[in-house]
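FYI, not all chains are in this one, though none of them got moved.
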Amino acid sequence: MPCRSSEELDGLVREAKKVTKHGKVANYIPALQKGNRDDLSVAIYHADGTCLSAGDIEQKITLQSISKVLSLALALMDCGEECVFNKVGYEPTGDPFNSIIKLETNHSRKPLNPMINAGALAVTHLIKGVNVEERLERLISFIRDLAGHNVITYSLEVAQSEFETAFLNRSLCYYMKQDGIIDEDVEDLLDLYTKQCAIEMDCLDLARIGLVFAMNGFDPVREKQIIPVEVARLCKTFMVTCGMYNASGEFAIRVGIPAKSGVSGGIMGAVRNRFGIGIFGPALDEKGNSIGGIEFLEMLSKRYELSIF
Amino acid sequence: MPCRSSEELDGLVREAKKVTKHGKVANYIPALQKGNRDDLSVAIYHADGTCLSAGDIEQKITLQSISKVLSLALALMDCGEECVFNKVGYEPTGDPFNSIIKLETNHSRKPLNPMINAGALAVTHLIKGVNVEERLERLISFIRDLAGHNVITYSLEVAQSEFETAFLNRSLCYYMKQDGIIDEDVEDLLDLYTKQCAIEMDCLDLARIGLVFAMNGFDPVREKQIIPVEVARLCKTFMVTCGMYNASGEFAIRVGIPAKSGVSGGIMGAVRNRFGIGIFGPALDEKGNSIGGIEFLEMLSKRYELSIF
C-alpha cells in the first residue's frame, strides 16, 4: 500500500465529519444506499509519488458523475474540441443537473455544458468504438491508465440497477435525438453511460487520477503524458465552473480547487502542480455533493491557500 | 353516398380556398407530404341524417391530433373522470403542443391537458386491454361505432413512419414514466399511440363523429347513446379551450365552435344539437391548423351565428 496515514489529515477529517449528520446517503438505487452516513475518507497523492490518507481509503465506490470528466477527456482526445463543442456548450447553468428545460428553450438546442446529464450523454455518445463493448473497453483502459493499475472495472449490479430506472436520462437522450445532437440507438448509449457511471475505484485511485489533472495530463509517477495539456486544462475549467452541480459557484468561492463530485459521495480534486485528492463521504448535502467532503476541502483550501483565485 | 353537394357550401369553400396559398403542407413524414396544398373539402352532417358537402369528401386522411378527443372519450368511459384527471390536468397552456417544459416546472408534474402531446399520451395509456392489439382494437371499434360503419382502420405506413421518428414523444413518455404518470412499456405505448394517430377516415366520417359530439354523445341516425352526456360535454370543453393547438383562444373568438384539428389538415367540429362538421385542407398555418379549414369555419360561424359565446 503506497499511502500512509497522516495525523494532520486525520484531524481535518475528524473535524469535517461533524457535519455528516446533516447529510443524507443517496437511496435511489439499492447499491448506493449501503453507504455509511458517517464515513469520510481522504487520500492525497503528491507529484513526488508519496501519498497521505485518512480513513478507510480502500473502500470501493462507483464514479457516477465523476466519470463525466473522464469521458469528456477521452471524447476530446477521440474527436477534438470542435467536434465535442459542436454537440455541447461551454456555459454553466443555474438549472439542476438533470433539467430538460434548456434543451427546449436554448437557441442552439445543445446541452449547456458537459457536466449536466444531457451534456454528459452527448459527450459519451462521441467516445469511439465499433460497439458499446469496445467503447466501454476503451474508456476503462483510459481510466486504468490514469489510475496507474489494471484492476479497475465497473459494478454490473449498479449499472443494471441504474439502467433499468434511467427514465429521465432516456427522456434527455430522445429529446437530443429529436434535435440531431445524438444519432445512435438510445438504449446503446444508456448501456454505455450507466456502465461508465458504475465504474468502481477507491479514494487512492481518485487521488491518483486527480494528480494527473493537477499535472496537466502528465503522470509524474510513470513519467508519461496521458492527456494532452489543453484537454486536461479544459476539463479542469469545467470542474471549476460546473463540477459541483448547482453549488459550483459557491464551491469556487469557498474552496477554489478544481473538483468533480458524484452522487455516490466521491470527489476528485486537482491542485495544480502539487497533488490530486480523492474523497469518499456518502452523506450528501441538498445539492448532491458529499457534505463532509466539501467541509474537508474548505478547511484544507483555507489552511494551505489552495484556491486558484 | 348519403351526402349531396351544396352550392352554398361550394361558395364558402371557394372563398376560403383563397388563403390556402399562405399555408404549408406538413412534411415531417412522407405520407403527409402527398397532400395537395390547394385542396379543401367539407362535409356537414345534420341531426336529421342529411348531409351536405363541398369538394372531394371521400379522400382519406389520418386523424393525427383529432384522435386525442376520441381516445379521451374512451379513456373516460374506461376508467372514469377521477382516474383520468389523476394523470392529466384541465388547464389550457400557452406553450406549444409538444413542449416538455411544464412537465418539469409544473408542481403536480401532470401534463397540463389531454390535447397536448404529453397529455394525450397519458390518456392513451389509460385505454384498457390486455395488450396493445386489444387496446387498439377497442379504440378502433369505438371509432367505427361513432362513424357508423365498419371499414375504418389505420394506415400501417403512416404509423410505422411516425413510430420510427417519434423521438420527442418518447422523450415525453420517459419523462412521465420518471414521474410515475405512466408505468407501461414506452415502446408499447408509442406503438398504440402512433397507430391511433394513423387511423384513417374521410370528411364524411369526421362530420358524422362531430355530429355525435354535437348531440352530446347521442347518434341520431342509429338512435343510440354512444358516449355518456357528461363525457361528450367534457370532450367538447377541451375542444374549445385547447382544440386548435396554441391558437385555441383566437379560434374561440373568431369561430366559437368546439373543434379539433390535426396536422394532416383535418378538422372535426360539433355545433350543439344541429350538426357535425368534417374538413380536410392540408395547407397548414404556422400554428399547425388547416388554414383553409379555419377560414371556412370563421365564415360559416359568422353567417349562421354558430358561436357558443
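Per-chain numbering from 1; labels A and B assigned in written order.
Note that a residue touches a chain if its C-beta (ideal position, glycine included) is under 8 Å from a C-beta of that chain, and two chains touch if they have at least 3 such contacts.
Predicted model only: the values in this text are computed from it and were never measured.
Undergrad: Copy number for the full complex, please, knowing 2 are shown in place.
TA: Altogether, the complex is made of 4 copies.
Definition applied: only the chains that are shown with their structure count from here on.
Undergrad: Need the CA-centroid distance for the pair subunit A / subunit B, whole Å please.
TA: That pair's centroid distance is 48 Å.
Undergrad: Going by the contact rule set out above, which residues of subunit A touch subunit B in the complex?
TA: Subunit A residues touching subunit B: 99-101, 103-105, 167-168, 170-175, 177-178, 186.
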